[in-house]
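The structure that follows is given in the form of structure tokens.
In this view, the complex is presented without one of its protein chains, the others remaining in place.
For clarity, chains are labelled A, B and C in written order, and residue numbers in each chain start from 1.
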Amino acid sequence: MKKLINDPKNVVTEAVGGFAIAHSDIVRAELDPVFVVRSDAPRAGKVGIVSGGGSGHEPLHAGFVGYGMLDAAVPGPVFTSPTPDPIVAATKAVDGGAGVLHIVKNYTGDVLNFETAADLAAADGIEVASVIVDDDVAVKDSLYTAGRRGVAGTVLVEKIAGAAAERGDDLAAVAAIATKVNSRVRTMGVALTACVVPHAGEPSFTLADDEIEIGIGIHGEPGRERIKLEPADAIVARLLGAVLDDMPFAAGEDALLLVNGMGGTPQVELYIVYRRAAEILAERGVTVARSLVGNFTTSLEMQGVSISVLKLDDELTALWDAPVQTAALRWGR
Amino acid sequence: MKKLINDPKNVVTEAVGGFAIAHSDIVRAELDPVFVVRSDAPRAGKVGIVSGGGSGHEPLHAGFVGYGMLDAAVPGPVFTSPTPDPIVAATKAVDGGAGVLHIVKNYTGDVLNFETAADLAAADGIEVASVIVDDDVAVKDSLYTAGRRGVAGTVLVEKIAGAAAERGDDLAAVAAIATKVNSRVRTMGVALTACVVPHAGEPSFTLADDEIEIGIGIHGEPGRERIKLEPADAIVARLLGAVLDDMPFAAGEDALLLVNGMGGTPQVELYIVYRRAAEILAERGVTVARSLVGNFTTSLEMQGVSISVLKLDDELTALWDAPVQTAALRWGR
Amino acid sequence: MGASLGADWARAWITASAEVLAENRVALITLDREIGDGDHGENMDRGFQAALGKLDELPDSATPGDVFKVVATTLISTVGGAAGPLYGTAFLKASLAVGAEEQLDAAALVLALTAARDGVVLRGKAEPGDKTMIDAWTPAVDAATAAAAAGASPYEVLKAAADAAERGAEATEPLVARKGRASYLGERAIGHRDPGAQSSALLLRAAEQVARAGAQA
Partner (left out) sequence: MGASLGADWARAWITASAEVLAENRVALITLDREIGDGDHGENMDRGFQAALGKLDELPDSATPGDVFKVVATTLISTVGGAAGPLYGTAFLKASLAVGAEEQLDAAALVLALTAARDGVVLRGKAEPGDKTMIDAWTPAVDAATAAAAAGASPYEVLKAAADAAERGAEATEPLVARKGRASYLGERAIGHRDPGAQSSALLLRAAEQVARAGAQA
């Protein structure tokens, strides 16, 4: 294992510490328990938004704390959901009296820990609503699984819910927007290489030199199917095909296309993937009205990519375009 | 070699094509010859700024085309400087009558091809000035080398010169600012892994599981020294030590600290590096007045990092803070 | 009937669990890497080391229920992931089940084990055969119940539970998972043991071993 780290046990606190210094204009970090919060929190009368989960997916979530997006992020250990304590602390830190929305990716650990935290915060008189993100079409949503995972679509939920909170929507409305985004976004990913969790020291799985893993999650967990390496265009057809099968578009509908790098993929490859995905959507008469290309929901140094499509309407587009000022996403100010 | 590509020969055109669709609000791409240009170019009366070089360093340079930074970027094949033709075409496309600045990283190939292009553009009546960036302290600048390489400091030169051009400085003034930034920025990098150039198909060098390469360039060329893996803090001390030895700071001076990922390094590691670098600067009484952390000047999927320090003054800080709207760097609009 | 088990046993159990989880840290990480995300051993080790530290802060008068309670809150606040809330709830429910009893007899142990298992089901909604820790806990509860009904000593109850939990953990190997991360793998989870079932078996074996040591002393 070769990593630019010191003691594996200190990876999260040191990274969060560095993040807070580098972005002290936007956030501050609490280290006991660990969370990252907007420097101007709590904002009276504004719904607070808290997200979190295991570390290793950066910039998710801390990179999205700031004006127009999250009020706080709670990073757990690498790939391990945080415990309730820091979630409760973050929830209290951002409560401006209008209640707090928890945006939770659908993993048993995240769901259970946020659930406990919500109960504890409610016991302290804070109104908490929760939205579970489960955009990953690689997993069948059935009685026979823990349900779909929350992956890169989470970024879109956070941005759009954040804009709704910033314009003054109340808790129910912000939760409704977040739910709406989640219901209209689908994602599918592929890995070319595995990643190494610092405390594990070994790759989560091994792929031969000509193998790729289709339907990968974001925790270094193996995907659903292992196939031989294909040209990028063929891989894009698989991923986007699965997304569009699950959420068909009518010609003329608008899409936001997110091509998300898993951390170790060069940018040229992301744009090669983006190009073919945009072409396929155009062939189907779908207008790619908004785009986002880059590393937003990663798995440490994993090489790979996920493709997300969000079905836009005027409301979602306007909220997407609204100003945002975070470490990892910024426009309009 | 596992990459999300189609034919290796089409990597650059496909990536540039995708980039131009994804960022059509900011840029357009020409494909014969290949260059990326601001969609509103040429802007009458504004000095145009063109940079370029081999591909594989993304977001450098195309990711920095837009308001307040570059007017055009000329990507060559992967790690190969572009030929004069597209440089001339880009120069013509951005000339608004106030002349054009070429920002060139100090590699024999880039220097020679931009030189020829400048001559050809001048023959067509365009006033061209050139600034060579050579911020890499890993290379001794002496009669016995091709001189220092231009690496991540290039981003700072492009941003600040871009702001000067945007505020209306004339060609001589923009060139002077670019030269000033170059004279005040130093960089040193490390690689944990090599990268694979698509047309080569094999890693540019091999490192054992416990080896790192100090003083790496950005072309997958081997560095100056190979050492055993060390904790991040020790590596930071080496890199930043070399930077500060070369450009000493007095206590109380202001610095911009850039921690640049080489492409395949997880963000947690960049912030762990940033944290220690900021601490060392603070220990020396240097104020880290501005920070930039992320993948800005990369070597494909290489894992590693470079640390750049720019000695700020009020003028440079104001130009750094000025609005910028590019695919990879955006604030203030 | 045999000697009942008091707070000494409860403390010794947690100490032994912390040891066995530290020893099995890498083994559990490896199991979780195969069908999960490779952190189960790290999570459990972190949690039980923390619980160990909390034991010292308990007053001498602490009952077994007090021990279970402090373990519960410590696991909840240090483990994270799926295992943290699940094991935390298990110990919390066990603590409630035994109330202020100073000494746990066979019947009390069965109550505690049943409450723990029910707590995990309440939070995680897993059924037997879903390839989770429930596949260790449910046979353990069944075996403990049967043993107690047959007049076993507390130690014998724990022995029955531990034996059954080990068999249950082993029996997760051929299963497809329907809960937790392994459920994403479909058929590919077959042939791998569930890490949570394995850690549950380790915990119950530790409970039995310290009881045996106490019984022999």
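Simple rule for what comes next: a contact is a pair of C-beta atoms (placed from the backbone, for glycine too) under 8 Å apart; a residue touches a chain by one contact, two chains touch by 3 or more.
Because the structure is predicted, anything quoted here is derived from the model rather than measured.
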| Which displayed chains the hidden chain touches across the whole complex | B
| remark: Touching the hidden chain, out of B:His23, B:Arg149 or B:Arg275, is B:Arg149
| task | Among B:Phe205, B:Phe249 or B:Trp331, single out the residue that touches the unshown chain. | result | B:Phe205
| field | From B:Gly18, B:Pro42, B:Gly68 or B:Pro84, residue that would touch the chain that is not displayed | value | B:Pro84
| request: Would you indicate which residue among B:Gly48, B:Gly68 or B:Gly217 is in contact with the undisplayed chain? | output: B:Gly217
| query | Tell me, which residues in subunit B touch the chain that this view leaves out? | reply | 54, 76-85, 107-109, 112-113, 115-116, 138-139, 143-146, 149, 197, 199-200, 202, 204-205, 217, 219-222, 224
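Heads up, the rule we're going with is that only the chains that are shown with their structure count from here on.
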| task | Would you identify the shape of the chain contact graph, picking one of line, ring, star, complete or other? | result | line
| request: For subunit A and subunit B, let me know how many angstrom lie between their CA-based centres, rounded off. | output: 29
| What whole-number Å value describes the gap between the mean CA coordinates of subunit A and subunit C? | 33
| request: State, to the nearest whole Å, the distance from the C-alpha centre of subunit B to the C-alpha centre of subunit C. | output: 55
